[in-house]
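After the structure tokens below, expect a handful of questions from me.
Partial view: only certain chains, each at its native spot in the assembly.
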Amino acid sequence: MKEIWHQHNLRVHYKQTDQMGVVHHANYITWFEEGRTEWMRANGIPYSKMESLGLLLPVLEVDIKYRKSALYDENIAIFTKIESFSPIRLGFYYEARRLGKAGSALALDKNEVKAPQGELLASGSSLHMWINKNWKPVRIHQNYPEIYELLQQKLEK
Amino acid sequence: MKEIWHQHNLRVHYKQTDQMGVVHHANYITWFEEGRTEWMRANGIPYSKMESLGLLLPVLEVDIKYRKSALYDENIAIFTKIESFSPIRLGFYYEARRLGKAGSALALDKNEVKAPQGELLASGSSLHMWINKNWKPVRIHQNYPEIYELLQQKLEK
């Protein structure tokens, strides 16, 4: 499968710190959600549009490995790629990396970056299932062939 | 109007602290939401039941005054009462108070306590409007007379 890395830039907010003086570990799970949302937008399948077509993508599994701590006001990038893809499931892989010191300028997101860069803070993955509004599993190659083909074209070597 | 104070007890969680070493100020707005939810449950109108009847109660205004900081693991009580009530609006008043040191035992909530006690940390109020599922204003004495009468009986001297 072709690796398409998307880079989503964000700033650490005060509320995300805790009394250890670092970003609380629970924030990475929402940063990763931001990462996959922006991957999908940048690659032609905005999640909000998918929902308006009746297609939901709830989380089945998440895992996160923490290496270093993000600090207040730092400039962080979430690098996201798809690591598994089938008509019934979709899996993402993420890296949170420090791009610069507190206060450095925040740039716009970039799609199709060659490789993650910056100091690795945490990595993780999430596995999702395609379902419809009644929470029934959906085989997207049958029910949403245009989404399936778009992803397939993007991800095939 | 009769004062009915409800006491909702909660513990400060790690994620609610920030790098100043105290509870981040944004948490009080959700603590107050917990307070009014428990006021309504304790007084016969669980919010979840109200929603299942098609009645929503979104927030029009919130204000909070901060005096002292809550600390990690402390035992906090949210004291809530209704301060205004009409067929179209509902207003709550709140006090967040420190009940004990970090680690002290947490008790179950109490309804109809005489008066707030403990060290005052913050006070605030919120104003709400009755609406239906289409976000249209509702006059509850006409559309939900049983809820209106229940509140009126509770709150009249």
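Order of writing sets the labels: A and B. Residues in every chain begin at 1.
Here is the rule we go by: contacts are C-beta pairs under 8 Å (C-beta built on N, C-alpha and C of every residue); 3 or more make two chains touch, one makes a residue touch a chain.
It should be emphasised that the depicted structure is a prediction, and the values quoted were computed from it without experimental measurement.
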Overall copies of the shared sequence [whole complex; 2 in view]: 4
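Heads up, the rule we're going with is that only the chains that are shown with their structure count from here on.
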Chain A onto chain B, rotation angle from CA fit, given as a multiple of 5 degrees: 180
Between chain A and chain B, centroid-to-centroid distance (C-alpha), Å: 36
Touching residues on chain B, where the partner in the complex is chain A: 14-15, 17-19, 21-22, 24, 26, 72
